[in-house]
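Since the structure comes first, as structure tokens, the remarks are kept for the end.
Missing here: one protein chain of the complex. Every other protein chain is in place.
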Amino acid sequence: MSDIKRVVLAFSGGLDTSVILKWLQQTYACEVVTFTADLGQGEELGPARAKAELMGVKPEHIFIDDLKEEFVKDYVYPMMRANALYEGLYLLGTSIARPLIAKRQIEIAKMVGADAVSHGATGKGNDQVRFELGYYGLNPDIKVIAPWREWDLTSRTRLIEFAEAHQIPVSKDKRGEAPFSTDANLLHTSSEGKVLEDPWQEVPDYVFSRTVNPEDAPDTPEYITVEFDAGDAVAINGEAFSPANLLAKLNDYGRTHGIGRLDLVENRFVGMKSRGMYETPGGTILHTAHRAIEQLTLDRGAAHLKDELGPRYAELVYNGFWFSPEREMLQAAIDHSQQQVSGTVRLKLYKGSAWVVGRKSPNSLYSEKVVTFEDDAGAYDQRDAEGFIKLNALRLRLLGRRGA
Amino acid sequence: MSDIKRVVLAFSGGLDTSVILKWLQQTYACEVVTFTADLGQGEELGPARAKAELMGVKPEHIFIDDLKEEFVKDYVYPMMRANALYEGLYLLGTSIARPLIAKRQIEIAKMVGADAVSHGATGKGNDQVRFELGYYGLNPDIKVIAPWREWDLTSRTRLIEFAEAHQIPVSKDKRGEAPFSTDANLLHTSSEGKVLEDPWQEVPDYVFSRTVNPEDAPDTPEYITVEFDAGDAVAINGEAFSPANLLAKLNDYGRTHGIGRLDLVENRFVGMKSRGMYETPGGTILHTAHRAIEQLTLDRGAAHLKDELGPRYAELVYNGFWFSPEREMLQAAIDHSQQQVSGTVRLKLYKGSAWVVGRKSPNSLYSEKVVTFEDDAGAYDQRDAEGFIKLNALRLRLLGRRGA
Amino acid sequence: MSDIKRVVLAFSGGLDTSVILKWLQQTYACEVVTFTADLGQGEELGPARAKAELMGVKPEHIFIDDLKEEFVKDYVYPMMRANALYEGLYLLGTSIARPLIAKRQIEIAKMVGADAVSHGATGKGNDQVRFELGYYGLNPDIKVIAPWREWDLTSRTRLIEFAEAHQIPVSKDKRGEAPFSTDANLLHTSSEGKVLEDPWQEVPDYVFSRTVNPEDAPDTPEYITVEFDAGDAVAINGEAFSPANLLAKLNDYGRTHGIGRLDLVENRFVGMKSRGMYETPGGTILHTAHRAIEQLTLDRGAAHLKDELGPRYAELVYNGFWFSPEREMLQAAIDHSQQQVSGTVRLKLYKGSAWVVGRKSPNSLYSEKVVTFEDDAGAYDQRDAEGFIKLNALRLRLLGRRGA
Partner (left out) sequence: MSDIKRVVLAFSGGLDTSVILKWLQQTYACEVVTFTADLGQGEELGPARAKAELMGVKPEHIFIDDLKEEFVKDYVYPMMRANALYEGLYLLGTSIARPLIAKRQIEIAKMVGADAVSHGATGKGNDQVRFELGYYGLNPDIKVIAPWREWDLTSRTRLIEFAEAHQIPVSKDKRGEAPFSTDANLLHTSSEGKVLEDPWQEVPDYVFSRTVNPEDAPDTPEYITVEFDAGDAVAINGEAFSPANLLAKLNDYGRTHGIGRLDLVENRFVGMKSRGMYETPGGTILHTAHRAIEQLTLDRGAAHLKDELGPRYAELVYNGFWFSPEREMLQAAIDHSQQQVSGTVRLKLYKGSAWVVGRKSPNSLYSEKVVTFEDDAGAYDQRDAEGFIKLNALRLRLLGRRGA
């Protein structure tokens, strides 16, 4: 334990990572470097700096970075190109943020000459895996400190006692335990634990923070358009936005109309089932719109291959294998397919849902001339279908003859 | 052409198949046997019998069968166990009905000694493939007549002229062309063609027949429970129903709340893109509920394997390969996984959506004791996570060392 | 450590497990029950009983079971139906034996009221995983003792010292360390470690024990036939054998002709690469013959689905997930496909290889009448191919038009 000299801690500024900061200083007698990422979680980051300083972190060792654009451009967007849904439903809002935090911690460790990194994820969850697979993949020799797996602060009472004993400010509402645990970034907010732990009980309304209850959403639908270029959303209603700004704008629409709530019982990588409540307002609209523009511009062979690879891709992201050769291979295949995925999707937002009502593209593969019920002027020869069916049926007929 | 003696026609009683009936009698100088299936399409079948008689079909050669229970039990339910979605979204309402019709036609052909079968599907669509792969798979020596690929009645005007010339009644509203084409059964109604052919234009409201517009749905949510046994829905709100009655009941709920509308541009098996509007009210609720009960009762390994096989399964059903060894192999795998998929799902129906709000099961694999944020009394040793992560990371570290 | 009362040890009778036996008695002060399986490894099992008795194991706690038939029938054969090859080449001879041993240990534990099980696999290999996933899957509450991960006997010298200090007989040739490590059963012998650890060096000839060097094999080929029924081999050269006897017989043929050697660098589940030398004489012939009979009797759709699922199946067996829902799901699919896989394969054995030279089956789907270059009397209409190609090409043409 004693050979750690300097550690880079993923530091939110909240109670838990403040306690960890102090505990690291005490337990390892080492210098702690804090890293606080702005991923659009919607909290002020100033207090994080103040807290770190108060606890003796050198000013030059306090890193507070706005990573919102990198987050959306290099993590959320590639994942959206894949239409990734974990277990058919979950848009992976927590999973996708972890590799970026891990990457930045490793970069800072190199800059400041740290020999270790640390995080505040518990020993039961997926996030510890995602952080640490990122760390090890990017720096195979880094040391990792996971306080929740090491220390004896195994209840909230003891955590608060430790905080008080070390002059770590504990806000009033933290003294009573929070009724659930959350994680937030520009893509989503997740809530889990405590009041959510019985999967038969409906989630109470106060859990939601990013979306209005659909019942309280406007009684009139709102229509928007989302424009794509090579698989990525670039504009809303004709106005161009950067990736992070575009997602923020879609979050506004989603919040207003109560879009993107998901009550899920999922399978964690560590082997247990858990129940979470996710709010992904803008991401849900984005996912829906991306599928719609692909419908028009993606060839069937490419589309079906993507659909078959999708669950694997989502599993890799969920399990923390973002920086793995196999995720990169899948990404290479997916990105190859997106070159012509450009055009505009029109959506109707209403009471919890985003419905596609139209799509158009200069790269459309849809041919009204071919598909029409009307006279198609020879664009398609219906007699071709006979041979097509006959040869597709041949093996089934040979099977049938054997059976007879 | 002349060697057909007796043909079994899939006969709806509508204008098109009436014309086909007459055309077969004329062109092939053969006896026509009609088969009309009640799949819950919601039309009276009495007129079909009257029409067939009027056109000279012998009473003993008029088959009108209620297949609703067989349809839901042996086709819809197995497909629902697979969570099948074609191209990520479509619940396959038309595709799944075709194999049953084909099977019944082949059975009737055997009973009446017919040497051929015939259907009213056009040469551009998927249904011709689905019918004929079914025919050939079940009777490799059957002859197939597909009038739309053979005759010269290539416009509606000519079709109506033919009808009038042969005393086939043409209802008033058929004289002006229908603004779109539909298919219906207990699972869904599809609409395509004509006014729907521009995928940028929103579908006009008069196209919908099975669901109210979400905007017109009740302003108050409704809660229901759906109970599953071994993967199949068996009760609603505690009341047991047969498969067909259960689906009909869910259709009522779905209709009322505007659930299950889908505007889709899809890839047909014959190689073109088409745009369809689907209404699958009860099926959408069923699909949603089935996923939810699986969340609680299905092991991760089984669940992820199912998710990876799902797109392939859906493609097989869509393309017409229901009676194929590979669909049956996938079904064997899927059915094996469903033995413990029993329990109750609670859903909130509101303004176009069905949200899962709770699920419970005697077979639940969810363990509050293991997952809890609280003290778990040793149910899970957090230190195990370190070794788990270390060995999962080992190959990534070896990769990282090579890169360095 | 002190709460173990009775432990069932997988006991080979060799030096390592003898030391483990003693170490368990000392360390846990518990009663040890030994289980020795005859899986066809070709060693006398009498000495194992004598040794166990000598070390104080009660006679009624010494279990020596001939599992050869169960091994081949319920483990090797199902795996052969899957054509499973790990990393494209390895026939999984070690992997497939572990679940059976684990299952029997758990059964014995129940019979004798033991609360723990133990094995002699090291902490770097796959076998520990395979044993323990088996244990936990079959009895979630069993305690597992893995001495190699616990004790301080970390070198062979210390192991031998321990043995001598406890009157455990050490055969002369064990004093010098063995130049490599082996595992054997009726399906294969594996060798790894030490002289094999440099993957550039050719494996020395003295490593091989189950096959002659191909250069020393007969100069004249030998022909045999293998007969299958529903996917399983049942006879050789027309003579029926039980599964274990059939495999033994094929092993004789394979040994004589030097068939089934494999020099492999593989990826272990625990994250490292290792180099192994495998000899699978009879299994190689069986695998080759099974593919050949499938060629004739399996439909293309089934065959291709099997080929796509094969790598996953092999990975599950290799990683130790035999008793998992997903392996069972895949098995259900595979077994469904094998009902008609019956017939006879003729092979030529010569100098290290088994070549298929003929196959026939009453269930053959091969139709000389259809495939012939000669006049086929209408069995196949070549004009059907035009439509088949045209519709398969349609999407590519639409793509081409977009590109133009």
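Each chain carries a letter (A, B and C) given by its place in the written order, and its residues are counted from 1.
FYI, a contact is a pair of C-beta atoms (placed from the backbone, for glycine too) under 8 Å apart; a residue touches a chain by one contact, two chains touch by 3 or more.
The shown structure was predicted, so the numbers you read here are calculated from the model rather than taken from an experiment.
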| item | value |
| --- | --- |
| Chain not shown: contacting residue from C:48, C:79, C:117 or C:138 | C:138 |
| Option from C:162, C:208, C:241 or C:380 whose C-beta touches the chain left out | C:380 |
| Full-complex contact with the absent chain, from A:38, A:299 or A:384 | A:299 |
| Contact residue for the chain not shown (choose from B:12, B:36 or B:392) | B:392 |
| Contacting the left-out chain in the complete assembly, out of C:55, C:224 or C:399 | C:399 |
| Residues of chain C (touch criterion as defined above) contacting the omitted chain | 83, 87-89, 122-124, 128-129, 132-133, 136-140, 146, 148-149, 154-155, 181, 193-194, 197-203, 214-215, 219, 221, 261, 263-267, 270-275, 291-292, 295-296, 299-300, 303-304, 307-308, 310-312, 315, 323-325, 346, 348, 350-353, 355-360, 364-368, 370-375, 380, 382-386, 388-389, 392-393, 396-401, 404 |
| Hidden partner interface residues of chain B, rising order | 299-301, 340, 363-365, 367, 370, 380-381, 383-388, 390-392, 394-396, 398-399, 402 |
| Positions on chain A where the hidden chain makes contact | 267, 270-273, 298-299, 301-302, 304-306, 312, 321, 324-326, 328-330, 332-337, 391-395, 398 |
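Here is the rule we use: only the chains that are shown with their structure count from here on.
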| item | value |
| --- | --- |
| Distance between the centres, which are taken as Cα means, of chain C and chain B, whole angstrom | 42 |
| Centre-to-centre distance between chain C and chain A (centres being mean Cα positions), rounded to whole Å | 41 |
| Per-residue multi-chain contacts in chain A, two or more chains | 299-300, 365, 367, 370, 380, 383-386, 388, 392, 396, 398-399 |
